[in-house]
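Following this message is one structure expressed as structure tokens.
Note that one protein chain of the assembly has been removed; the remaining protein chains are unaltered in position.
Letters A and B mark the chains in the order given here, with residues in each chain numbered from 1 onward.
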Amino acid sequence: MNDSSTLARAASADTMRRNDLRARGHAGFLAFVAHRVSGIVLALFLPLHFFALSQALSDPRALDGFLEWTRRPAVKFAETMLVLALAVHLAGGVRLLFVEFVGWRAEWQKTAIAMVAGTSLACALLFALNA
Amino acid sequence: MATPVEDPPLPHAPAGERSGVEPTFPVRIWRGSAGGAFQQFDVPRRASQTVLDVVTHVQRHLDPTLAYRYACRVGMCGSCAMSVNGKARWTCRTHVDAVATGATLEIAPLSNLPIVRDLVVDMAPFFDKWAAARGQFKPTATRHDEFAKVSPSSPARRAIDATIECIGCGVCYASCDVVGWKPDYLGPAALNRAWTLVNDVRDGEGVARLRAVAAEGGCQSCHTHQSCTRSCPKHLSPTASIAGLKRLVAQALVKGKL
Partner (left out) sequence: MTGAQPLEPLAQAGMRGARYAAWRFVLQRASAAVLALFVVVHLATIIYAVRHALSAQAIVARMHANVFWPAFYALFVVAVAVHAPLGLRAVADEWLGLRGRATDAALAVIALVLLGGGLYAVASLAG
């Protein structure tokens, strides 16, 4: 019987070759990498975010001190990168929701990816220039 | 599954009988099984040469032990699919001029499938997954029933038109990185066929097929890389088919029908 362990054994790494970067140099794959990396960054950041907020919010003076710290250029840069990660993940995610639940049009795919990139950059710049 | 052959010692490739008469160019071809290596041959460069022509020349004139597959050699059967400069392609439809832009041409067996020997891969896992996705038509009518009447312009039939030309060549499967990362992922071809059958109003498999494609390793594992869609020599879009399956599975689930 073909259960998943049989298929997994047949597909074990030492019997086959895998693709390298030459097969991956296209928009769809790059969009995936951006979406996944931004997701990982956000997942790692969130516990720190919750912790910092809970510390700072329990005491208004601590919050002021915290906000003061965030005015440093290195922190502003890190925050901009986080906003970029959030925007990339959001815009890319909306694109995927569209593809999966609204519909697929082949000629729109590259345009959609371009729009995701543009919107994310605009958002990050909007933050950076105002911060 | 065939047992891979021991890696042979790599002989020095003899010069072709026409060396010194025609210009040659270097071609690197994978030899052995997964633990093998590339071997370089100097192959005559000819006009309108395809990658299949190159491989055939090597086997006929330079090294008869080279193992490879082909059949129609005119872009109909998909048997000659190999990895050319890192991308899965039909070698009979790949002109050397179009791909050998750099110093050398690199020919390897398809990725993501066990290597039997040299350029030959074992297609069994590919077809096992096709079956696991319930990629077979399940008839419901008998000889006593009328022919099914399916309007060519109906949405379901138009969905089938876009997907039915798949000949099971394995190029999409070899191009898919999720297949490479997740051994139990059914892959683009199997799921594309499942979508084709789901849209067939004559088919009687019903929810069993939806369950087959919804389980771990099913349609949900697709991350919309679109490598399959880019590489399909028949210009099909498994990405679109898999998105369709995701939609159907989600609908069936929330309606309590999965």
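Heads up, the rule we're going with is that contacts are C-beta pairs under 8 Å (C-beta built on N, C-alpha and C of every residue); 3 or more make two chains touch, one makes a residue touch a chain.
Keep in mind that what you see is a predicted model, and the values were worked out from it rather than measured.
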Absent chain, residues of chain A that touch it: 1-4, 7, 36, 39-40, 42-43, 46-47, 49-51, 53-54, 57-58, 60-61, 63-64, 67, 83, 86-87, 90, 93-94, 96-97, 100-101, 123, 126-127, 130-131
Residue ranges of chain B at the interface with the undisplayed chain: 127-128, 131-134, 136, 178, 181-182, 184, 186, 208, 210-212, 214-218, 220-221, 223, 246, 249-250, 252-254, 258
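Heads up, the rule we're going with is that only the chains that are shown with their structure count from here on.
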Touching residues (chain side chain A, partner chain B) in the complex: 2, 4, 6-8, 10-12, 14-24, 26-29, 32, 36, 96, 99-101, 104, 106, 109
Touch list for chain B against partner chain A, complex: 1, 4, 30, 33-35, 83, 85-88, 108-115, 121-122, 124-125, 128-129, 131-132, 174-175, 177, 179-180, 183-184, 216-217, 223-227, 229-231, 237, 239-240, 243-244, 246-247, 250
